[in-house]
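Just one protein chain is left out here, and the rest sit where they should.
And now, chain A:
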Amino acid sequence: MSALKIEPGSTSHSAYDLRAGYEARDERHTLAVIVDNEAGVLARVIGLFSGRGYNIESLTVAEVDHEGHRSRITIVTTGTPQIIEQIKAQLGRIVPVHEVHDLTVDGPSVERELALFKVAGTGDKRVEMLRLADVFRANVVDSTLESFIFEVVGTPQKIDAFADLVRPLGLAEMARTGVAALSRGSAAV
């Protein structure tokens, strides 16, 4: 039996050369996942994303129903439409996951993120910081003679914009919570 005619450098040497010939555009989706608040549930969700190579742009989690032992995980992810569908189906397989909602396709939704910015500086820069904070409706939650800590709430884009503006003024440190999101209207998930 002669060897197969394989071009040098061909990926056909691999048993797993199964890349689809078509390309699809990545989309950004915000998922709300309602889970039992039990040990290891976050690890199961994160392990699914890392194990299957899905993206996480941001993730927030906290208990939302103490009596029902339910937590809400909000995940912002990107992928092709097929991958997004896979992510939702795979999340649905996790035993302590109760509901998976795709806020991006379910209708209009609101997204908010909270961020803290430590900005250090003196003189005119300090004045400019406060002016910007006013424009962004940021609160000052700590101040020294050389620094402020601002609290900003808004969309991730708004927080990015604020960060860009205060960076030249002496942005020393920032912390972001990741996105929390709800669908608009009276209906609950």
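Remarks
Please note the rule applied: contacts are C-beta pairs under 8 Å (C-beta built on N, C-alpha and C of every residue); 3 or more make two chains touch, one makes a residue touch a chain; residues count from 1.
Convention: contacts and distances are computed from a predicted model.
Within the choices "ABC transporter ATP-binding protein", "Carbon monoxide dehydrogenase", "Acetolactate synthase" or "4Fe-4S dicluster domain-containing protein", the name that UniProt assigns to the complex's undisplayed chain is "Acetolactate synthase". When the full complex is taken into account, the listed residue touching the unshown chain is A:40, out of A:40, A:108, A:123 or A:185. In the full complex, the hidden chain is touched by chain A at residues 1, 3-4, 6, 11-18, 20-22, 36, 39-40, 43-44, 47, 51, 82, 85-86, 89-90, 92-98.
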